[in-house]
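Below: the structure, in structure tokens.
One protein chain is absent from this view; the other protein chains keep their places.
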Amino acid sequence: MDINGVEIQDTFAEAFGIQTSRLLITAATKKLAKIAATEATGYGTSVIGCPAEAGIDCYVPPSKTPDGRPGYIIMICNMSKKKLDHELLERIGMCILTAATTAVFDAMDEPDEKMGIGKKLKFFGDGYEKELEIAGKTVYSIPLMSGDFLVESDLGIKDGVAGGNIFIMAENQPAGLLAAEAAVDAVAEIPGAITPFPGGVVASGSKVGSNKYKFLGASTNEKMCVTLKDEVPDTEIPEDVNGVYEIVIDGVDEAAVKSAMKAAIESACTVQGVLKISAGNFGGDLGAYKIGLQDLF
Amino acid sequence: MDINGVEIQDTFAEAFGIQTSRLLITAATKKLAKIAATEATGYGTSVIGCPAEAGIDCYVPPSKTPDGRPGYIIMICNMSKKKLDHELLERIGMCILTAATTAVFDAMDEPDEKMGIGKKLKFFGDGYEKELEIAGKTVYSIPLMSGDFLVESDLGIKDGVAGGNIFIMAENQPAGLLAAEAAVDAVAEIPGAITPFPGGVVASGSKVGSNKYKFLGASTNEKMCVTLKDEVPDTEIPEDVNGVYEIVIDGVDEAAVKSAMKAAIESACTVQGVLKISAGNFGGDLGAYKIGLQDLF
Amino acid sequence: MDINGVEIQDTFAEAFGIQTSRLLITAATKKLAKIAATEATGYGTSVIGCPAEAGIDCYVPPSKTPDGRPGYIIMICNMSKKKLDHELLERIGMCILTAATTAVFDAMDEPDEKMGIGKKLKFFGDGYEKELEIAGKTVYSIPLMSGDFLVESDLGIKDGVAGGNIFIMAENQPAGLLAAEAAVDAVAEIPGAITPFPGGVVASGSKVGSNKYKFLGASTNEKMCVTLKDEVPDTEIPEDVNGVYEIVIDGVDEAAVKSAMKAAIESACTVQGVLKISAGNFGGDLGAYKIGLQDLF
Partner (left out) sequence: MDINGVEIQDTFAEAFGIQTSRLLITAATKKLAKIAATEATGYGTSVIGCPAEAGIDCYVPPSKTPDGRPGYIIMICNMSKKKLDHELLERIGMCILTAATTAVFDAMDEPDEKMGIGKKLKFFGDGYEKELEIAGKTVYSIPLMSGDFLVESDLGIKDGVAGGNIFIMAENQPAGLLAAEAAVDAVAEIPGAITPFPGGVVASGSKVGSNKYKFLGASTNEKMCVTLKDEVPDTEIPEDVNGVYEIVIDGVDEAAVKSAMKAAIESACTVQGVLKISAGNFGGDLGAYKIGLQDLF
């Protein structure tokens, strides 16, 4: 099949289960909320090497937040609940509590369970912390140098989905990149889905292990490298493709990831110079989820 | 002494040694370089809870970079060389190599030693990597899905300074915050100095240990909390102060931190509603550096 | 009455009729649409001295636009239909048509009438223009150097409302400013309302004519100047107020302006250091609309 003349390959994205949290950061202004959200979700592209996968889900206007201030919902994810607990404590404690005018509320619908992150962070108040109720939520107020930081007592987590993805194959690098930016803009509209890589875009692809260096756990996927297409005999890069970017998507559930992949593909296909949409998988034996590209439409 | 009518307290900032790296990220555009720099320096406010202290040092225009493209210099710091090595590998490998169109060059003047970060990252190329020379530097080219990633072979590190700081005490929270933003803008001008907290601003202050909860390593510094000034007998918050923000500065050396503190104070004192500048210390016995505020002028 | 302890003065904003247009700019990415929207709405604070009043109304995600690309809705307003026609032609022709990858669609609900802006702009195509139908809309495609520009044939205009406003009176300038930013964030949520001044915030206030210089049509409103409160006998600045900012709101109708004023007040009152909310009027004899602050709640 094709969309706007762009071939949608008959393949599937292979995705994995991941423990997912979703929290709302509010602040005095949209800009201040964004600053905290950005710091808290940095160094969070892939759990292969980062301590978490993290990203901004969406903006929430003042009329829709518990404290009537603008906010951003972020997601922080890790394969292990214990590590997720650690990441939530440190990313909230070091990157949001320390940011100007912020508060943190749970934003996970239908969680599998709740983690007492606020219950632990409150001890930082050294006895001066207070329990409040805001919009029906139990919240702790912790006195800081600049004023009080509010954090909801319990934050929901859920068995979500990591590694939803599409490959954008284009005439050249700039076309792939512009299409990738358009795809990221489209995913931003889908609640419960993030694109955790830098600016939402992935410039590299990897394979498990290495052919040459046995000590490596992962190495570049030479079959998908545009500059190696004349050198690697079993290259998967078509003759006319000179730029490939990937969009990786994590979501609170498979439905969110599918909606995000669909929106990403549709947007990527509006950009001139995009030739083909594909996806990454490991043959289907590793991940719990197989999301066929053509099944999305 | 005072500046623009703002009292500069006769006290000092207590700062510590830290292993510091400084690298230049270039990309096709300024915006793309910023995206990579932001991801790579996130979750990097303080080594108390973050895996590194990190921040953007400055922008470098195309005419001043080895590859003629715009770039940002970032700094990544850790107390331990081994941990810094890990952070450099992962932050570059997961957050810059994966970002669109980037390259990484060393930007540390007069390093104490060099770490072979590029030499290790090159193995990701699985034999397809190449050694190049660019502007006299040894650089590895690693083929990726989107094109080739360049990284300099060795990156310099240096025994730098962490925890330079000033406290901005203001009539209210917004005045403290605007002054803090002005101070961060001023530090941005100083080469070799970063403000690693969210947006460069620290909303909280902590003391070692806790009075009430013995299991805690650190807790809020109640003497510096504006909302506790009527409750805590030995409060250090003056009667008319209702907002306090801190600027924390890490630098490649003491001179950079001092220049940054001076610039931060001068800028903070241009903002209406700022009443007093102070600094944080632990009595002078913990840190290797004692930087007197009044000595800066 | 008061909100969060902030006094809402028993007064009213005096607003005026204005001819209002509302158009959607789409582009390949959100960023590109924002660039065009920003250029097209610049130099557009007040018709007292600018050729139009203009601002960004809201972001529209790809799934909600006629061409499936992200976009921004902007509003352009002028007292005179003839001048509005000129401004639409020039601002679209010079600032949107010339911007990368853009298209323009009508976004005015229930217009009073339609202006054939696209019908006129199409002649720029010099015979190479084409008429298309997109999502039921008549659109002209005009070939440009970079590709084709699309513009809807007719754009709706409506007798809207200009000069809705609130005054934020605060302890100091930074508190007034942070509250003003929060208010602008809140108005951004209201469809059909813009804050046309720089960043949405007004630093100055004026009165009709001048006491000293008879050749002037307008001069500073000395009764509302914080630095003159000890000098001007009939000052309206309370003793403890040292910073006043105004939010000016234009809307497609009175309901939009009222919703925006209400949201602006509620958000401004979340910020520490705000003491009082007032509004500007000319006694009620000049403007067609009198919007009482307390009636909004």
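Order of writing sets the chain letters: A, B and C. Residues in each chain are counted from 1.
FYI, contacts are C-beta pairs under 8 Å (C-beta built on N, C-alpha and C of every residue); 3 or more make two chains touch, one makes a residue touch a chain.
Bear in mind that the values here come from a model prediction, so they are computed numbers and not experimental data.
Engineer: Tell me which residue among C:V6, C:L23, C:C77 or C:C95 touches the hidden chain in the full complex.
Structural biologist: C:C95
Engineer: Taking the full complex into account, find the residue in A:P191, A:P238 or A:G273 that is in contact with the omitted chain.
Structural biologist: Of all options in A:P191, A:P238 or A:G273, contact with the hidden chain holds for A:G273.
Engineer: Determine which one of B:A13, B:V47, B:A170 or B:A186 touches the chain that has been left out.
Structural biologist: B:A186
Engineer: With the full complex in mind, choose from C:Q19, C:T45, C:N78 or C:N281 the residue touching the hidden chain.
Structural biologist: From the options C:Q19, C:T45, C:N78 or C:N281, the contact with the absent chain belongs to C:T45.
Engineer: In the full complex, which of A:L178, A:V201 or A:C269 touches the chain missing from this view?
Structural biologist: A:L178
Engineer: Determine and list the chain A residues touching the chain excluded from the picture.
Structural biologist: Residues of chain A in contact with the hidden chain: 170-175, 177-179, 242-243, 271-273.
Engineer: Tell me, which residues in chain C touch the chain that this view leaves out?
Structural biologist: Chain C touches the chain not shown through residues 28, 32, 35-36, 38-46, 48-51, 89-91, 93-102, 123-128, 142-149, 167, 173-174, 176-177, 180, 197-199, 201-206, 210-213, 216, 218-222, 224-228, 231, 243-246.
Engineer: Pick out the residues on chain B that sit against the missing chain.
Structural biologist: Looking at chain B, the ones touching the missing chain are residues 28-31, 61-63, 67-70, 147, 178, 181-182, 185-186, 188-189, 263, 266-267, 270-272.
Heads up, the rule we're going with is that only the chains that are shown with their structure count from here on.
Engineer: Determine the set of chains touching chain A that also touch chain C.
Structural biologist: For chain A paired with chain C, the chains in contact with each are B, in label order.
Engineer: Chain B and chain A are one sequence twice: same or different residues at the contact, by the over-half rule?
Structural biologist: same
Engineer: Among the chains, which is located farthest from chain C on the basis of C-alpha centroids?
Structural biologist: If we average the C-alpha coordinates per chain, B ends up farthest from chain C.
Engineer: With chain centres defined as C-alpha means, what is the inter-centre distance between chain B and chain C in Å?
Structural biologist: Roughly 38 Å separates the two chain centres.
Engineer: Show the residues in chain C shared as contacts by 2 or more other chains, in ascending order.
Structural biologist: Residue numbers touching two or more other chains: 178, 271-272.
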